[in-house]
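A protein chain is absent from this complex, but the other protein chains hold their places.
And now, chain A:
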Amino acid sequence: MNIVIIGATSAIAKASARIYAERNESLFLIARNESRLVELCSDLKVRGAKSVGTAMLDINKFNEHEKALDSAAEFLGSIDIALICHGSLPNQQQVEINFKSAQKEINTNGVSVISLLTILSEKFITQGHGTIAVITSVAGDRGRQPNYVYGAAKSMVSTYLQGLRGRLFPHKVNIVDIRPGLVDSPMTAGMKKGALWSSPEKVASKIVKGIDNGKHTIYAPAYWRLIMIIVCAFPEFIFKRLKF
């Protein structure tokens, strides 16, 4: 199989790529930091990847998306799986009062994904098969005080994916929305970790399994589905008083 991973050096992406490398798949990695890309490339080769290609991309330079994805298609031939993993966790206090910061975060976590999806959809329609999987977040299920800017961006992507799923269905392309809960990764450095936290490796194994099985929406781990049902069930007049 041929897999392209965007935001490849993020912890969940790295762990997912390693699973695919152990299965001797071909991978194309897109990320911003060159030295980390080079390191991941050798790691995946050692683990057994058939071939690994890379491209550098600053995700907020939308006009460079097409070129990066073209080079992926060129390197891999056809793309069986596109996994979009990039993201950033905003400083909520800052994005609440500073629109420029909020806009940047919404671009990173939301708009940039839609740009990539637009380009990828055309490619996948032409090939007539494949899976596009995107890491969103349980934070997109309901807006909450401590991270609603991040949540709004993620929710935008989730809504977009629901529609795109229908559009690509006749073309035999599956769309997977991956919603991780709390993940103990560099993105959440400095946060206090507890029982509900999962490792990037655990989330990655759920992602790969979900893609294998043609799932639509994956909560990773699965108990987050239940947690989010409860979170979403609170009546608004109570919820607006909650600080979590």
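Please note the rule applied: a residue touches a chain if its C-beta (ideal position, glycine included) is under 8 Å from a C-beta of that chain, and two chains touch if they have at least 3 such contacts; residues count from 1.
Convention: contacts and distances are computed from a predicted model.
Engineer: Per UniProt, what's the omitted chain called: "ABC transporter ATP-binding protein", "FAD-linked oxidase", "Stage V sporulation protein R" or "DNA metabolism protein"?
Structural biologist: UniProt protein name of the non-displayed chain: "FAD-linked oxidase".
Engineer: One chain isn't shown here. Among A:77, A:146, A:163 or A:186, which residue touches it?
Structural biologist: Considering the complete complex, A:186 is the one touching the chain left out.
Engineer: Touching the absent chain in the whole complex: find that residue among A:23, A:36 or A:104.
Structural biologist: A:36
Engineer: Among A:47, A:104 or A:225, exactly one should touch the missing chain; which is it?
Structural biologist: Candidates A:47, A:104 or A:225; residue touching the omitted chain: A:47.
Engineer: Spell out the interface residues on chain A facing the chain that's missing from view.
Structural biologist: Counting only chain A, the missing chain is touched by 9, 11, 33, 35-36, 39-40, 42-43, 46-47, 186, 189, 192, 195.
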